[in-house]
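What follows is a set of notes on a single structure, which appears directly below.
Only one protein chain is missing; all other protein chains are in place.
Let's turn to chain A:
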């Protein structure tokens, strides 16, 4: 059962929380500290940075999907007015980027991604050469003057084409174009379960390739600093330390000779949580030229040559009892990962996620899965908000719907018979699910739509209602990533906190806000631990010189893991403050209370500035054994399987029989992310995520023609939904606090995106119920809806 309590009640994993009073900033939707500068146009995004003598870069990119490079002639480029330099792979001698899994050769084939294409191009848009000029216009002129001669080869443009007998090999070392091939779980006796089952349903689905599409494209400003002997790289990334490591290796510098900082960033959604080739090349050019170099990706390149995601194919069978209990699940997942493995996640990111977590929120007693990543001549892929969960949740929710239809049962009743309700629950997939409100969220979502009268308005061919129940694993610690067998294992976060003379606090986090509001929410966490207003806390993020190490922000890890590290560091600093105050005032540190910007003891009170004054300026007064200064370091990791947020989405759609169009009449989201640090931010994350999920269900897709040419190079073809397409979303909150994060918080970044495609698809199928047509692919083709309605 979910525990419910008012979100104003502070929750902490810290056993000493009773020792001092919380100011209860956590749980309040306080004004965001990011906003004044962003609203005034005074944010500093990477393209806003201008350095003296700065040059501008653009890339010569492949026009072919798959070809040998016969020659690259840049002589005309170098003659273009304003062009300062042009480098191809042979000119820069950069080490390849290689991401690895610790898996045997039959499960994983390592492939190298050259920073600039050397002998072979593997997708349209692959960078071949960098052109550096005094002006961005001149750089583009230079790109146009490049002459590249190709010997084209037959491209591989689909997952089935990649797997076909005798298909051309995108990477010669990867037979059948397969980079990852894992067969997991295979519960003993599973075949017998299928044979004996009352009903077996099948789902075959294909999901479209999507672009995470941060509105700010990727970009970098790099320059060599002679004083610090450092290559300074200001770049749009979610993972600055990983960029430093790869960049240092690629150009042959020591890590300390590279400083990566991240300015304001206009979204990422995963596309920026892998190391990009262009940021490496631009930095290498700056190093070579000893002049600042800026590269700003244009939208065409962002749509065709940046990291994409989501193109997957599922063939799934599920066995059910007569009364609707799921007995077994058998799945084959193929993910079209494009031309290269991304760093640090590898091409395994999607198939391994899908394979590990597909049983979703249901008690699946027997499970077998084969997950594959195939390589094709398309732009490579990276994690995108939700990572495989939008797809496998869609599959599982279709499984429930199809089983209900086959058995003549109510689809919500079938879900209820299978939802996990006893926690912790260890699944057939060897994952332990911490407590959540799976059943409660479904009940409340259904009840909300009933109370609003939508069930009375259902009608064949016009109005349908669909649901999606799901969880979102968040707080992936090193334990969870180690299970993936990544050679580079993300997980922990590290925080260093410091109080200055005036009692203000700065705290580092290895996470990195780019829209998620950490400058506010992390400060709230510190404020509660120390008893100071949240605007007295400065968050330091996105700087490899100022932060010892960090994994950045992805996988809804920031508040769960980063927030816990920040909290733990705050507690340590609080202990120092109490110890010093108790020494100065006389008394027991354990009885000292942090509140209102100071420490209170029975015999008096010292403000933080008064304590800091002693810690820094009169350190001879400090207690024995206590060093000068007020600073502490703490780390946090999740040893187990992370913590699961959960939600149920309910959607009402109206179909237009004249066009096959879909209008979303109502959208209800009942979500549970444990303790919400800032409820308004949580709602913003949910609504924004839902918009991206609807986009995947109805609008957005990157298609390629048979020659491997991308067919959506602009916003005229790649349809990003606007305010006219995205509905209002009613959000209801449940709260099942996480037992092992410091704030009871679970992650909230991806849930919206995960649930929306399934709920929308189910709603459309509900409206089409009388036609006998079932649509299982996304984006859902308007034409298919039109034809189904026309035939009926």
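We adopt the following convention: a contact is a pair of C-beta atoms (placed from the backbone, for glycine too) under 8 Å apart; a residue touches a chain by one contact, two chains touch by 3 or more; residues count from 1.
The rule is short, and it goes like this: contacts and distances are computed from a predicted model.
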Protein name (UniProt record) of the chain left out of view, among "NAD(P)-dependent oxidoreductase", "Lipid II isoglutaminyl synthase (glutamine-hydrolyzing) subunit MurT", "Carbon-monoxide dehydrogenase small subunit" or "Recombination protein RecR": "Carbon-monoxide dehydrogenase small subunit"
Identified contact with the non-displayed chain, of A:134, A:230 or A:478: A:134
Full-complex contact with the absent chain, from A:48, A:73, A:93 or A:255: A:48
Residue among A:458, A:687, A:769 or A:782 touching the omitted chain: A:687
Of A:35, A:410 or A:588, the residue in touch with the unshown chain: A:35
Residue, one of A:103, A:244, A:498 or A:514, that touches the chain absent here: A:514
Absent-chain interface as seen on chain A, which is shown: 29, 31-32, 34-36, 38-45, 47-48, 50, 54, 81-82, 133-138, 213-217, 264-267, 269, 296, 298-299, 514-517, 680-681, 683-684, 687-692, 714-716, 720, 722-724, 726, 728-729, 752
